[in-house]
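Note that one protein chain is taken out, while the other chains of the complex remain in position.
Read from first to last, the chains carry the letters A, B, C, D and E; within each, the first residue is number 1.
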Amino acid sequence: MSFVRTQGRAADALRPVTITRQYTKHAEGSVLVAFGDTKVLCTASVEEKVPPFKRGSGTGWLTAEYGMLPRATHTRSDREAAKGKQSGRTQEIQRLIGRSLRCVFDLDALGERTIALDCDVIQADGGTRTAAITGAFVAAHDAVSFLLAQDKLKVSPIRDFVAAISVGIVDGTPLLDLEYVEDSACDTDMNVVMTASGGFVEVQGTAEGAAFTRDEMGTLLQLADKGIRELVAAQRKALGV
Amino acid sequence: MSFVRTQGRAADALRPVTITRQYTKHAEGSVLVAFGDTKVLCTASVEEKVPPFKRGSGTGWLTAEYGMLPRATHTRSDREAAKGKQSGRTQEIQRLIGRSLRCVFDLDALGERTIALDCDVIQADGGTRTAAITGAFVAAHDAVSFLLAQDKLKVSPIRDFVAAISVGIVDGTPLLDLEYVEDSACDTDMNVVMTASGGFVEVQGTAEGAAFTRDEMGTLLQLADKGIRELVAAQRKALGV
Amino acid sequence: MSFVRTQGRAADALRPVTITRQYTKHAEGSVLVAFGDTKVLCTASVEEKVPPFKRGSGTGWLTAEYGMLPRATHTRSDREAAKGKQSGRTQEIQRLIGRSLRCVFDLDALGERTIALDCDVIQADGGTRTAAITGAFVAAHDAVSFLLAQDKLKVSPIRDFVAAISVGIVDGTPLLDLEYVEDSACDTDMNVVMTASGGFVEVQGTAEGAAFTRDEMGTLLQLADKGIRELVAAQRKALGV
Amino acid sequence: MSFVRTQGRAADALRPVTITRQYTKHAEGSVLVAFGDTKVLCTASVEEKVPPFKRGSGTGWLTAEYGMLPRATHTRSDREAAKGKQSGRTQEIQRLIGRSLRCVFDLDALGERTIALDCDVIQADGGTRTAAITGAFVAAHDAVSFLLAQDKLKVSPIRDFVAAISVGIVDGTPLLDLEYVEDSACDTDMNVVMTASGGFVEVQGTAEGAAFTRDEMGTLLQLADKGIRELVAAQRKALGV
Amino acid sequence: MSFVRTQGRAADALRPVTITRQYTKHAEGSVLVAFGDTKVLCTASVEEKVPPFKRGSGTGWLTAEYGMLPRATHTRSDREAAKGKQSGRTQEIQRLIGRSLRCVFDLDALGERTIALDCDVIQADGGTRTAAITGAFVAAHDAVSFLLAQDKLKVSPIRDFVAAISVGIVDGTPLLDLEYVEDSACDTDMNVVMTASGGFVEVQGTAEGAAFTRDEMGTLLQLADKGIRELVAAQRKALGV
Partner (left out) sequence: MSFVRTQGRAADALRPVTITRQYTKHAEGSVLVAFGDTKVLCTASVEEKVPPFKRGSGTGWLTAEYGMLPRATHTRSDREAAKGKQSGRTQEIQRLIGRSLRCVFDLDALGERTIALDCDVIQADGGTRTAAITGAFVAAHDAVSFLLAQDKLKVSPIRDFVAAISVGIVDGTPLLDLEYVEDSACDTDMNVVMTASGGFVEVQGTAEGAAFTRDEMGTLLQLADKGIRELVAAQRKALGV
């Protein structure tokens, strides 16, 4: 292997993953997830209403918003609230989080209510969207437990676990869970969202510079599969289920 | 095969593709691309300046914007200029088009100038983003020919052809080039951007409802590969190269 | 006559006018109108609702929006959706189109519904607003035919035809239907909206540089009257009525 | 005459016109103009810079902004600053004021500076745009006097006086200078901007309901001509020139 | 005393205060208030509705908006409607005006309606927010009289008078009612809102440069108290109560 990772991490190793529940006190689900130095606060808020296109349907909805504190990054970036609009990148990520979570929920079983997921990056070091999805699932799980405890739900609408990880090729080496310096240097970058049962929910591969081959894609998907299994184990451990 | 397509189209067949160059007269490149009833006007504008982050670098840039006429769709949608902002979907698509085109350009060889690609959907029937990428490449090629003819460039900065196609699984059947009714019904939807030499530039697969397997993904990528080869042939024929 | 027009066009001659109906497939009315190199796509969308100030009134409404593709012009102009607002010029034109169309409609007879007219300039060479009004009328006429065919209307709410043309004085010569180079060079510029029965709906004359006299205005209105009669004939021919 | 006007005003009579100079103390020109109950504060600000498209040209510019205090009207209207955008009507009016003023200025003789005209409606009772143009000219004249007094200009760039008035047909009667109730009731409404030497700068006629004839237009223009002459006399008297 | 004020004004003297009622004709309350050269038009509009958070509560609301004409100041400032947003300063001031007025109103007794206060600065010379509050109270009082006269209210919901004044320390001298040059030069600036019965509604003290002491604060509050008593007398005189 040609590329030496920070602290001697193996090419197929995740960074240390921590999932802290009940991080803040008001939200129905509140999770601080860390993938190494990437730290994202994911809260799940239960709202007893649905967006206009769902009203009267009897089915529920999950929606996500994503944000980054201005100094979560190496150099300060402008606050989106001050600029008056969310960037294309922000919107792309929050749409991805929403789709990923909805894929493992039975929206009919959720009933006509919304779980709003807020993923706010406290500190960024690559992989903020994959950490956000992984943590948001745990926060949503806690929100469902709240609804069950309140007898607002009889059975859980959660059909499967979902987690996400990035993979990429840096200097010819396939790597799992890219941190920022690796992400900047990589030739191919792929974000993979998978269920605990091994199905793909989202696969987003992007060539940076040179196009990638079917074989490279296969290698990366295998690496992602390994990472997802470990992340789901971490989610289970945090939830005690 | 269980799913019957419009006009008896085969599961692995593209819709009729037409690429009309010089569709409007002012732009350096102007292409109307049709994938069946999906029609997108792609123009390429040469601007002798670059965005701030590129100034003084000596290298160029390609950027893309995407829009849809309000009544390109079955029911009229609000005009984004009147709403005062572009939707997340619009921003996601125009970022994808820009990345895809930049991947086959040698930005150093382009010199410190910008090619701005405008992809405006005149009529929508599924696959607007893939038609846009396929047509935008031809428009960009014409813009480069203009620069060569003007002696502003000595050699072409184009390194490869690029095209895009959608694939998906509908009622268990893998289909190439989804039209609107198929796109709405599909279980898995994938947009694939590839070069003429067979490399992947972007792969974006999304599960709608149920997650998809590695095998399904393999089948879809193979189908996409077939479609891309036909699209590149259509681009070559239109360009006479 | 001192000013020589493109392709030897006479001072009182329109550019070639073409009106293509059913240009796109989703809209109730869809017309591509060309005044020479100026090409505008006008669609009419029937919406079974009215703006708030009309609700419960039993009467209908016509509204118009106008847009220009970024590279419809010689040099690319910024996309209004990306800038986040419509220019004053855009708003002025769409208000003009709406007023002009409403003037020939019996809004009571239309019933409590809206016809939304979208006029999008595909290619610009002067006279985009006059082409838009002329084409929008034909699109609105097709939308009414659709409502009659659907038995949603028993009688047509259309009371008269309406069309629009520009006139101006360039180098002392009164000209009909100004193209871009003439428009840029003219001393006086007037847009005239008239009905088939010869009444004025809108007259907007603007001095560019020097003020104009009552006599000049009389000459221009006469020229406009000639142009409008020819445009109404073209509308009738296209509609077959 | 069938229509009885407020306070027995004759059909061809202006409302009482007052022009108060130096109404506020900071602006280079500050004029409160009243057409009856319509009161507009017009200020002219000299700025030693020009818009980007004029930079380095050696020529100047006049620009106008228009606003209405929220309770200038019968019922309170939303504040445009709070809504976050100017209405189409506002933009249309400020473009009209700017064009009208520029028409009587020699922009080369003004030098590379801007006169910014702010027309703010304190109280509205019809004819706010015509009062604004009439008052803005006087404010601009004072700003020019300031520049001459400061020796920043050697000769005045003002080539002629300009004023504006509305005319319309109400219940078949042509009326000069419409107040609000007349404006709401009129069949045809025309705003006319003219120079002291009798040339037309802008003519904007709009049919409300029924189209109007060439003869009606002739009558209205004659009425406007009478009103403009009286307004220019009032401007001269206020300026003492 | 070390600091010499304009026109020999005493350190503890207000500028000449004038309060002109019925300044414009449409509003239920319309007051032009002048503190020396600072002139603010305050209108009160009665609206028979309340904001969403008050609907169905049976209680009313007072809200305020603040604006400044572009050339109210020494150099022209950008129009907030054109910029598309209100500055932080504007929002801070209009929130202050609203809170101050609500403090002397019995919102239950007002009934489920809103009094909207618009405070527009015609000319600025320091103290615009204090003049606005002082004038807005008189306008609101007139709006209440209108409601009483219309029998929409049986008893007045006004519990006390409210007025506001600025105080500050300039070159070591405590001054009442700062004008612009004093405001720019001051070390400590305080805006005080008080009731006629001598209670504090708002106290906002800001150190400019150096922090201020408890003693200085005491002196300033005493000075403010004197000014408020004079302002309330002026309000009473204007209202004839």
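Annotations for the structure displayed:
Keep in mind that, in the parts below, contacts are C-beta pairs under 8 Å (C-beta built on N, C-alpha and C of every residue); 3 or more make two chains touch, one makes a residue touch a chain.
Just so we're clear, the structure is a prediction, and the values are computed from it rather than from any experiment.
For the chain excluded from display, the touched partners among the shown chains of the whole complex are A, E. Checked against the full complex, the one of A:43, A:100, A:130 or A:166 touching the unshown chain is A:43. Touch with the chain that is not drawn comes from one residue among A:90, A:173 or A:222, which is A:90.
Among E:25, E:95 or E:152, only E:95 touches the chain that is left out of the view. Mapped onto subunit A, the interface with the missing chain covers residues 24-27, 30, 37, 39, 41, 43, 45, 47, 65, 67, 69-76, 79-86, 90, 116, 118, 120, 122-124.
In the full complex, the hidden chain is touched by subunit E at residues 85, 88-89, 91-92, 94-95, 99, 103, 160, 190, 194-195, 197-207, 209-214, 217, 221.
We adopt the following convention: only the chains that are shown with their structure count from here on.
Put simply, the chain closest to the centre of the protein, by Cα centroids, is C.
By residue number, over half of the contacts seen at D-E repeat in one listed pair from A-B, C-D or B-C, namely B-C. Computed from the mean C-alpha positions, the centre of subunit B lies at a distance of 59 Å from the centre of subunit E. Distance between subunit C and subunit E, defined via averaged C-alpha coordinates, is recorded as 51 Å. Residue numbers of subunit C whose C-beta contacts span two or more other chains: 84-85. The touch graph of the protein chains shown is a line. Pairs of chains meeting the touch criterion: A-B, B-C, C-D, D-E.
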